[in-house]
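Take this structure first; my questions come after.
For this view, one protein chain was removed and the others were kept in their places.
So, subunit A:
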Amino acid sequence: MKVLVPVKRVVDYNVKVRVKSDQSGVDIANVKMSMNPFDEIAVEEATRLKEAGTATEVIAVSCGVAQCQETLRTAMAIGADRAALVQTDVELQPLAVAKLLKAVAEKEQVNLVILGKQAIDDDANQTGQMLAALLGWPQATFASKVVIEGEHAKVTREVDGGLETISVKLPAIITTDLRLNEPRYVTLPNIMKAKKKQLDTLTPEELGVDVTPRIKTLKVSEPPSRKAGIKVADVAGLVDKLKNEAKVI
């Protein structure tokens, strides 16, 4: 079974982003970029499937600017066998990415695609579901446990109020939640090995996909800031404030 793992290069989750002064977007020049944390979990899961003998090959794919190659090298250092970059400088939105991934999934004849449930920059939580729709495959989103059983994948999902387990027919799409696994640290020898692995570059034109954005960002602003609070000296002071000033209890 071939597994495709899409990965996204995003602003590192520890960075507190700033809005540009012209309100055209968020300033991401000169900030640390990393692999989207949910995608790391996806690469780890695919690698574990390979180690268990379930997957034969793991292909990492990323869409975006040339620097996404670094993200793909990281995926290969975790365990992906090879990688592909769909290179473009156009701003990519989830629908366009889903179309690109559909083309790659068909070209590579994969049976399973594992994606992160959302990217921590646009917080959209759409791409996996959209890809499933475009391919006409079933989807198992927000996965916290995956068991491949022959022609089906049994997936436990994190839903409001608890967990649910569904069975999806392969080929299928899985999106990862935080609890699915703990991604391994990449080691120096594996980083060196990853440099020798194959990385192909494609373009949206080659794949025949129109990536023109459908949603226009008119303005990006800082969220309203909360007015500075106060520190109270003790529990009695806190209760007094809650009762008499905030009137919430």
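We take it that a contact is a pair of C-beta atoms (placed from the backbone, for glycine too) under 8 Å apart; a residue touches a chain by one contact, two chains touch by 3 or more; residues count from 1.
Methods note: contacts and distances are computed from a predicted model.
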Undisplayed chain, where the name is taken from the UniProt record, one of "Electron transfer flavoprotein subunit alpha", "Protein translocase subunit SecD", "Polysulfide reductase NrfD" or "TusE/DsrC/DsvC family sulfur relay protein": "Electron transfer flavoprotein subunit alpha"
Touching the absent chain when the full complex is considered, from A:Val58, A:Met130 or A:Ala194: A:Met130
Per the touch definition above, residue among A:Cys63, A:Met76, A:Ala98 or A:Val209 touching the missing chain: A:Ala98
Contact set of subunit A toward the excluded chain (per top definition): 11, 13-14, 16-17, 19, 26, 93-95, 98, 117-118, 120-134, 137-142, 144, 154, 157-169, 172, 177-179, 213-223, 226, 229-232, 234-239, 241-242, 246, 248-249
